[in-house]
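Shown here: the complex without one of its protein chains, the others still in place.
Read from first to last, the chains carry the letters A and B; within each, the first residue is number 1.
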Amino acid sequence: MPPLLEVRQLVKRFGAMTVTASVDLTIERGEIHAVIGPNGAGKTTLMSQIAGEIKPDEGTILFEEADITSLAAHARAALGIARMFQITRVFPASTVLENVMLAHLSTRGHGFRFWKNVHTDRDSRSAAISFLQRVGLESRQETPAGTLSHGEQRQLEVAMVLAGDPKVLLLDEPTAGMGPEETARMVALLSGIKGQQSLLLVEHDMQTVYQLADRVTVMVYGRTLASGTVEEIRRNEAVREAYLGDEKGQEERDA
Amino acid sequence: MTFRTFSYLVFIGFFMTLPLWADVFHTRLFTRILIFALLALSLDLVVGYGGMVSFGHAAFFGTGAYMTGMMSLHGITDALVVWPAAAGAAMLIALPIGALSLRTRGAYFIMITLAFAQMAYYFASGLETFGGSDGMRLLARNTIAGKEILVRHDFFYYAAAGSLAAAFLLCRRLTRSRFGLILGGIRQNEKRMQSLGYATYPYQLTCFVISAALAGLAGALMANETLYISPSYLHWTQSGHALVMVILGGLGTLAGPVLGAIVLLLLEEILSAFTQHWMIVLGPLLILVVLYARGGLHGLWPQKKVSHATTP
Partner (left out) sequence: MDPVLLLTQVLNGLQFGVMLFLMAAGLTLIFGVMNLINLAHGSLYMMGAYLAATLQQKTGSFIAAIFLAIPLTVLLGMLVETLALRRLYNRDHLDQVLATYGLILFFNELVRMVWGPQAYFMALPQFLSHHIQIFSGLTYPVYRLVIIGVGLGVGAGLYGLIHHTRLGMLIRAGASNREMVNALGVNIRLLYTLVFGLGAALAGLAGMLAGPLMSVEVGMGEPILILAFVVIVIGGIGSIQGAFFAAVLVGVADTFGRVLLPPGLASMGIYILMAGVLCWRPEGLFPAQRT
């Protein structure tokens, strides 16, 4: 079976700075694929290019074997590529339920329905509630999203991306800024969808990566250094040298 | 009965019975207030709900007025034809203006809508058939199904009140519909809506055009009330005036703009009784409202629940 998503030789420059300097990546259906690498390795830029928010200068992105390199972000989202951001971007003034409804309705045809009250629309409402149950937020339906705690907002984000019924989910540091308790809850939540949902994960915390990922791609200085199963990556000499075993040297290089 | 319900009932009762006990002067004053409330409501749909700060709504207000004048020149004077036509004409004008202006965001959008309205203003000033920059008198108010009942100021008051009530209910449905929900999402975070898979542009443009229709209707009503059309309908201060009503009353609420129109026009009426230089008071007052009273007057009204349509 061909891979779900394939990135070939992606290059992105900002002025004189090359942020992505030739990245290759494949994601199989149903797998959780983690991208790791030191700060400034270009992981977030890679995500933005897959999501269509940044246009690459060179290279191709294939989704279900179709070339999507020049598609706009919303068109990719419509194909089933959903992104969850590193920075929480819920709609703060809308209620939790409305947030999930917005995500859910994006898969349900056009939104040019001017008359019927969306809050009393049974179908969209119950669907949205079912997603809130999956992330454990069903009791907070009517709360404005902006007043949720950070961890809850991340949970809401997960409900929102799941509600969009994506074929692949792009997760950018889902546990960033969370306390240990919130992190554990998030990891449990993600383990729960393992196997049902193709997922591309950018993560700093190696512990989380080892718990969740099926395969791992290591990026350094905008390049793919290695790609393989968790075990293969753990044993890979080049990876140890460049990243895992050599944190100190890395910090010096960053500075 | 809660205080909130009571205050609404008093409010509605006041406006329903006003022509029965008020003199002609006050009936006409409140007719104008209702018409401006309709204009402010239409603007709030774009600014408060759509998140697009339009500084060019006078263009659509004026289009409605000039459409009324043009049809009366051609002998078409029935409100059942003229008023929908005025709203339609405003939509036709709003479509290209919105389509172009929405290619930009933020400060650009403000400047561009302002510039397009100025263009419409100069265009109207050059229309010799309509008296150029002096404007033109209308012979009579529109008829309804051939009957000249709007000649009576009290009947015309009710026509304006009915239009406002209908527009209010329309906006209420609209903002609670799926379309309204999506619009609210775009207002809060357009990029995020795109990444959820929404093409945001058509929604914003639709909102802009619907709003223009209501502004056009307000223009037609105002032309009927004053029996006079002139480029002053399209003057940029008209847009500014309407924005002030929206902010004064409370952005992103439906009752807010109506309240804002009532308070601002009454305030002007009262201030002008004391001094002809009332704007020297109004200007700084406006600055104070912006700096210190963001929620507008609507924020002082007894609330059922926290309004969820505020700009973050």
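As a convention for this text, a residue touches a chain if its C-beta (ideal position, glycine included) is under 8 Å from a C-beta of that chain, and two chains touch if they have at least 3 such contacts.
Note that the coordinates shown come from a computational prediction; the quantities given were computed from them, not determined experimentally.
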Contacts of the hidden chain among displayed chains: B
Residue in contact with the excluded chain [from B:125, B:177, B:200 or B:230]: B:125
Residue among B:151, B:270 or B:290 touching the omitted chain: B:290
Sole residue of B:92, B:111 or B:267 that reaches the chain not shown, by the stated touch rule: B:111
Identified contact with the non-displayed chain, of B:4, B:103 or B:172: B:103
Residues in chain B touching the chain absent from view: 47, 53, 55, 100-101, 103-104, 106-108, 110-112, 114-116, 118-119, 122-123, 125-127, 236, 240, 243-244, 247, 251, 277, 279-280, 282-287, 289-291, 294, 311
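Keep this in mind: only the chains that are shown with their structure count from here on.
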Rounded Å distance, chain A centre to chain B centre (Cα mean): 43
Chain A to chain B touching residues, read off their complex: 51, 53, 72-74, 77-78, 82-83, 89, 91-95, 98, 101-103, 105-107, 111-119, 121, 124, 144, 146, 160, 164
Complex interface listing, chain B residues touching chain A: 173-174, 176-182, 184-185, 188-189, 191-200, 202-203, 206, 306, 308-312
